[in-house]
Structure formats: C-alpha cells, structure tokens
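The other protein chains are all here in position, but one chain of the complex has been omitted.
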Amino acid sequence: MNTKKWLLTLVFLLIVLVGVPWAINASGRWDFYYTLTSVALLSIASAGVWLTFYIGRINIGQGAYTLIGGYASAILVTQLGVNFWLTLPLAGLACAIISVFIGLPILRLRGVYFAMVTLVLTEVARLTALALPITNGAKGIVSIPLPAELSLFGLTIIPDFATLENPKLAFYIAAVIMMVLCYAALYRIVNSRLGHLCRSLQQNEELSASIGVNTAYLRVIAYSISSFMGGVAGASFVSISQSIYPSTFQVVDSVNFMLNCFLGGLGYVLGPMLGTLMLYFGWDLLFTMGKYQLLIYSSLIILLIVLLPNGILSLPLFNKRGGGPK
Amino acid sequence: MSTILEVKNLTRRFGGLVAVNSVNFTVNEGEILSIIGPNGAGKSTLFKLISSFLKTSGGEVIFKGEKISNLSPHVVARKGIVRTFQETTIFRSMTTRENIIVAHHLRAKASLSGYFWGSAKARRDEALFADSADEIITFLGMEPIADELASNLPQGNLRALGIAIGLATKPEILLLDEPFAGMNHDETMHMVDLVRNVQKERGVTIMLVEHDMPAVMKISDRIVVINFGEKIAEGTPAEIRNNEKVIEAYLGSEDDAIGI
Amino acid sequence: MEQILVNGLYLGAQYALIALGLTLIFSLMNVLNFAHGQMYVFGGFVTYTVVAQLGLPFIVGLLLSAVVLGVMGALIEKFLFRPVIARSKREESTMLLAAGIAFFLDAVILLLFGEKQRGIPKIVDGVFNWDFRIVIPYDRILIFVLAISAIVAFIMYMQYSKTGRAMRALAQDRVAAELMGVDVKYYSMIGFALGAMLAGLVGGLLVSITGINLGMGGPASIKAFMMIMIGGAGVISGAIAGGFILGMMESVGLTLLAVYGDITYLVIFVMLMIFLSIRPQGLMGKPWG
Partner (left out) sequence: MRRRILLKSVAAGLLSLGLFSSAAMAANETLKIGFVGVTSGPAASWGISNQRSMETRAAWINETGGFKIGDKTYDIEIVAFDDQKDPKRAIAGMEKMAQEGIHYVVGPNVDDGAAAVRPVAEQNGIMYFPYAFPQSLYTAPASNAVLGMVANYQSGPAIYKYLKAEKGVKKVAFIAANESDPLSQRDGGVKAAKDLGLEVVSDSVTYQVDTTDFMPVLLPVLRTRPDLLVLSGVSPANAPQLIRSAREAGYEGIISTETAQDAQVLKEGAGKLANGFISVGGASTPEMASDMMREFVERYTKMFGEYNDESNTKVYALEYILETIKADPAGITDVEVFKKTMDTFEVANPYMNGDAKMKYVGTSSFGQKRQVAVPLVVNVYEDGEFKTLFVAEVD
C-alpha cells in the first residue's frame, strides 16, 4: 500500500470511529448505532460470500455458518462460561473446520449446482439446530450475558459491556473494528499473489490445475476463510440480541448476503460493504413509507440492477483512475 | 539422447468405446514429438491421459522412471509436465503479464500465508516472477500487448500467450494442443519458429497434437501416428511421409484437408 | 403402501409442472428465476379473484392465470432481463435482478390481494375410497389429470411446434442457434413467457386444493430449484423426473421417518446434498449446466 492509501484508510477510520459517533450525538439519532452495527457485522459475513464469488462459486449458504457461529459462541458462553471475546475466534474456527468437511465434497460442484446445494445447506443448519439437544432445540438459547471484560495481565483491554453506560456505542466500535480488520484481510488477499490464484480459479480451473495450482486445496481454503467470517459475524450478533434461535439466520439471510455482493459489485473488494449498507440501511430508511416499504425497496433494487448490472462500484465515478478492479 | 517419458500400453475406455487402445511410445529428452491422426483418432484423449486430466483404464505413463498416471493434474504439473489447451484457454480477465506471473506458481517458494503476510520469501518470489515474466515477454516478443487484457487479444496472440503460460512453469515437457489451428500461413510459420526457439534455447521437450501437416513436417523431430485409438506408425517426418498405413488412414478418413 | 405411491404421484405431478417452467427459463437464458414461486402465487390469486370474487367458472380463472402470467413473463424478459444480460460482466448478476423481482411481486401481491390465505370452493365433492387402501378426493384426481395433460401438452409443443424446436435449438447452443438464423431475442422472450405461464397455471390449479397465500412464493422457488437439481438443470425430462422423485421422497420419507419426528426433512435435505455431491449434474443434466 502506498501513502495515499494509508491516508485514505486513516480518513475512513476517523470517519467511522469519530465522525459517525459525533454525528449521531449531534443529531440524536441513537437508533443508527444499531443499524450501523448491523451493517458492519452483516458486511463481514457478506465479505466471506464475496470471497467465494472470487474463486468462482455462488455461495447462498453463508446463513448456515452465521448460525453455527452464533450457536458456538452462545453455547461456549452459557454452558462453559468462556469469555465472549474468546468465543469470537473460536466460533469462526468452528465454522472453518466444519466448512472444510462440507466444502470438500460440494466445492467440486460449479455454477448453479453449487449455489443450490449451499441454499439447501442453510435449511439443513436450521433443522439441525432444531433437532439437537445442545442447541436447546426450538426453545433457543436465551438470556446470554453481555460480553464480559477482557483483560491481559490485569490490564483491561475491553471493559465489561454490562457496566458500560452506552453498550450501543461499544458494540458499534467493536463491530466497526472487526469490519475494518476483515476488509483489510480481504484487501490483502486480493492484492497479493493469493488474489491472482483465486482469480485464476474463477476464470479457468483446468488451466489453473495445469500450471500446478492445487485447486481443490485452494478452494477449500477460500471457503473456510469465508465461513470463518460468517461465524464471527454470527457470534457477534448473538451477543447483541443476547439470544439465539434456529431461525435467527435463515435462507433469506443467505440470499441477502449474496445480494449484498451483487449490488456492491463482484469485482470490488469494498463491494459487499457498500452493498450491505445500501440494502440494510435502505430498508431501515424506508420504514416511514408504511405499507409501500417493500414495493419501493424492491423497485429501487430492480432499478439499480438494470442501470448498473455490474454493481454500484462500477460507476465511472469510482473508477476515475482506471486500472480495472482493485 | 535419453528417454524422458514412456507411454506403456496406455488404454482409455469411455463406456463401450475404446478411445485409446494399448498405445506404446517413448519421448526423448529435448526433442519435438508430434502426435497426428485423423479426427477423433484419440490424440486429445492421449494428451489428457499423459497430463492426468483423465484417469487411465489400463497401462501407465512413466516420467523419468516414475509412474505418473492417475495422479492429480497439479501434481503432474509440479513434476514438470505442463499442458496448454486445445481451446484457447487463458485467464481472460487478466492482462498478458498477469497471466504469465500467475503461471509461475510451480516455482513459488513461499506458503499461502507467506503471501498473505508478505514474508521475505514471498517478496523474493514476487520479484523473481515479475522479472521472469518480463523475460518471457521479451523472448516471445509480446511487449506491445503486455498490459492488454487477455480477453481483448486476437487469436494469434492468445496462442503465444498459451505458450508463455506454459513456459512460465519452467516445464520439462510442454504439451501443446493444436498450437497452429485456425492460423494463416504466415502466422503458422511465425509460431513454428517460436516453438523451435523454445525447444532450442530453453531445452524444453515438446509434444504437440496438430492437424496442420506442413507445419508438423517442418517442426517435428519425430512423429507418432494414431488411428482409431491405436498407434499405426512412428518415425521421422520423412519416414512417416512414405508410410503406407499412414497414407491409407488419411485417405480413408473424411477429413482430407491434409497436405501429404 | 398404495396410498404412499398415490400421494407421491399426485405431489410429483404438481411439482413437475412448477419445475418445468423454471428449467425452461434456465435452459434458454441461464437465468435462475428466483421469482418463479411468486409468479406461481400470482397465478393462484388471479384464479382466486376470477372464481371466488367474480363468480366465473374455474376454467376461465385457469386460462386467465396463464394469460396474465404469460404477458407478465414476456414483459419482464424484454424490459428487465434482456438489458441486464446484455450489459453485465458476470451472468450471475441476473440472480440479483430475479430476487428483486421476487421482492417486488411479493409487495404487489400483498397490496393487491392482501395477507390472508385464500381458496376457492371445491370443484368436485367427494372422496374416492378403495377399502381404505387408497383414499383420494375426486378433486385431487381431477387436478392430477389436468397437471399431467399440461405436462404432456408442453412436451408435445416443445417437440413438434416450430417455436418449440427453435427453443430447443436455443437451449442446446445459443451461438449455433443464432448462426442458424434463430431469432434469439424473440424466442428468449417467448420462452420466458411460457415458463411464467406454466407457473401461473400451477398456481391456478392448486388454489382449488391447497389454497394460496403470499408467503408460498419463496419456499416454492426453493423447492423447484431442488427438483431441477435432482433431475439436472435445464433438461426438460430432468425437471419432470426431479418433480416426481421429490414428490415420492416426501411421501415415502414422511411415512418411513415419521417415528423420528423432527428430523424427517433434515434427512431428506442431507440426502439431497449427498446425492448432488456424488452426481453433480443431477440425473439427466449435462455436466456443469
């Protein structure tokens, strides 16, 4: 990264970590904290979906991993008393491991076939959660405590959320930091040799294999990173709602994650983030439209895709410097 | 000259159909060996078997004394046998240079996570690949199109790019699938020179499947002729030209667009 | 046992009819029509309005459903899918469009027809009962026969009419068809209209048995996806086979697995995933669609 990019990143951080809280304070729109926290978390899950798009697979199964991640965190916190912040990576890891076993057979599928199997996967996850005793079946897991204090050598790194005056702000900050880390990782993947390799898979798997790329391995790696992101996002959500049910993430969510990527643009790292912001925030803002909310919302989506079939970021405005997808 | 590749009793059946039937031949190090035969004779299947894109039904392929048939394609590639494709298969939404850089994969020393974190090894790799790509671009005279998206390139350049991708892997054997198809005379002659250069200057053993007889006769050290999945002849271009069986095979086939 | 088979056949016929339209659209344009279920619901509501509100005969409602949806399909193809396909870099982008249309139809259905479950009076009363070995209401037999006739008519049309042949050529190889002089744009539109029309027809048929409500659309699409995956995407015989297989699987599965209770559908779905992992192109599909 060059200086200019560092600078822009810094500006972005300043805006989301200082500017937004200031604007919310000034305008008194406290409800936007939750909306923006959701956008941040959902865009992490969407980033995972985007990564599977990047290796040429349409993933409509991310909801399964957000659900698994949510349950993993909830079970660890409520039954084993593990600190929530530790359950975050553990939930991601659990999802990554499970995704390896699921991914090995199904990643051989392509195109709509892969898409359909992942769609079924979301439903399988929901039904499994309903059937298992450890997930408490239909009754879900409720009354999950707020994230506890995280300290290292007696030094408080993250305070106990239950003692905070404004946990909304704390959740927002945590979500935004996670989102930034996630997209930094994604940016790094795409702009390193890894990105080239992923794109080689997306464009031609046979050729990729013939130049010596272990395509099966790379696919599974990408898929498990994607699932890791889903798991982390799911776990974070559960800490906000302090409850999880088999229906907390469903097929609709999986479809939405995918739509976020399309809307933002499949060729752009920041596509899923922008897509999530538009789709989620859009719905929220249209809430004043009453019963016409869905009508207007869907009309806008159709309009956008007809005008910009390659995503919002394909607008010339965003590509002045040329240089294709970055 | 020593034997680098040995094909022993290689057989492949598709259902009841025998596409390749107990074919035997050897490839010498550093030569250009062409495989010819009428349409549907089983040439491409043979290539896919050698590069392990298809599993064998019988027989084996031995590379430097080691059996390589039925391994994963990427493992075979790693051992030094690299195939370019019949269709002009390249990474369409990458530039020429990016295509070549990606193709250096076999020479990568760093691990995947090394690339992510930008380890010293990874940085060394990237620098090496960029240099090597430049060298290949110069070698093949592709400077003008180096930063052009592959999807915008004309047919002839795509073939050259296919060979460039092959070269980037530093193969010991390069399998070229119909490198001259759809080219006019001038383009073909340019391509023949190019392939010859690759063999001479880089010491790569080359196997090719091709229909264009004049080009095959001009370029090959030796030729293997396949018909109905079986080998019917093997020898130098001069020997093949006068082989009764070969003439019969070609005359008997519908496709007589051949230049014997 | 006979009862299970009869149930499976009946379910299969209605499933197959839904899957046919979806697979037709997929084979012609490589579009996975997420809005298919909503089209089916819309068709159901059209029939409901005609029969229950206006008091016209069932058959009028059925025909009107087909016509309304056919026109809707043609318009959607011409003004939405065509420009998007022409300009998008990756053809998956049509999925977002299809999903947008699904949301849109959901909204329109809610505003036009309301939130309630709707149904029309039984067309035929009475139940066929063979010694309690096979129990099937007469109206189901009627709907079954109608569904089978629609499937047969569709196959005949695709097989023997000029339009049908052109569409099959298009499905086989778009480029070749274009070179042969097939008007690709025109037949894509006809194909989409026909697919939507089939969806409307099923909606109309089923409103007399199961009724209709605005929530049935999304799940119906997903079920239809599963059917065409089982049979092989873009293959007409595959869609029919997939429909009947899923119908049988549910019928048999629900009976055999009833004792295990909550996991019935889990087992069905997991089996489906395993099947597709082993045979990615489905029963009759070409590899990689």
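A, B and C label the chains in the order they appear, each numbered from 1.
We take it that a contact is a pair of C-beta atoms (placed from the backbone, for glycine too) under 8 Å apart; a residue touches a chain by one contact, two chains touch by 3 or more.
Source: prediction; values computed, not measured.
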Task: For the chain not depicted, the shown chains it touches - done: A, C
Open item on the list: With the missing chain put back, one of A:Pro246, A:Pro272 or A:Pro309 would touch it. Which one?
Closed with: A:Pro246
Task: Full-complex contact with the absent chain, from C:Leu198, C:Ala220, C:Ala239 or C:Leu272 - done: C:Ala220
TODO: Could I get the residues of chain A that touch the absent chain, sorted low to high?
DONE: 5, 8-9, 11-12, 15, 19-20, 23, 27, 29-35, 38, 127, 130, 137-140, 142-143, 146, 167-168, 237, 240-243, 245-248, 250, 252-253, 270, 274, 277, 281, 283-285, 287-288, 290-291, 293-294, 313, 317-318
Task: Touching residues on chain C - with respect to the absent chain - done: 3-4, 7-8, 10-11, 14, 52, 106-107, 110, 114-122, 127, 129, 132, 135, 137, 206, 209-211, 213-216, 218-220, 222-223, 250-251, 254-255, 258-262, 264-265
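As a working rule, only the chains that are shown with their structure count from here on.
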Task: Smallest number of contact steps required from chain A to reach chain C - done: 1
TODO: Sort the other chains by how far their Cα centres are from that of chain B and give me the top one.
DONE: C
Open item on the list: If I average the C-alpha coordinates per chain and also across every protein chain shown, which chain's average lies closest to the global one?
Closed with: A
Task: Distance between the centres, which are taken as Cα means, of chain C and chain A, whole angstrom - done: 32
Open item on the list: Based only on mean CA positions, could you tell me how far chain A sits from chain B in angstrom?
Closed with: 43
Task: Distance between chain centroids, defined by C-alpha means - chain B, chain C (Å) - done: 47
Open item on the list: Please output the residues of chain A touching chain C within their complex, sorted ascending.
Closed with: 53, 58, 105-106, 108-113, 115-117, 119-121, 123-124, 127-128, 130-131, 137, 251-252, 255, 258-259, 262-263, 266-267, 291-292, 294-295, 297-299, 301-302, 305-306, 309-311
Open item on the list: Considering only the defined contacts, which chain C positions touch chain A in the complex?
Closed with: 26, 32, 34, 80, 83-84, 87-90, 92-93, 95-97, 99-101, 103-104, 106-108, 110-111, 218, 222, 225-226, 229, 233, 262-263, 265-266, 269-270, 272-274, 276-277, 280-282, 288-289
Task: Complex interface listing, chain A residues touching chain B - done: 185, 188-189, 192-194, 196-197, 199-200, 203-204, 206-207, 209-216, 218, 221, 324
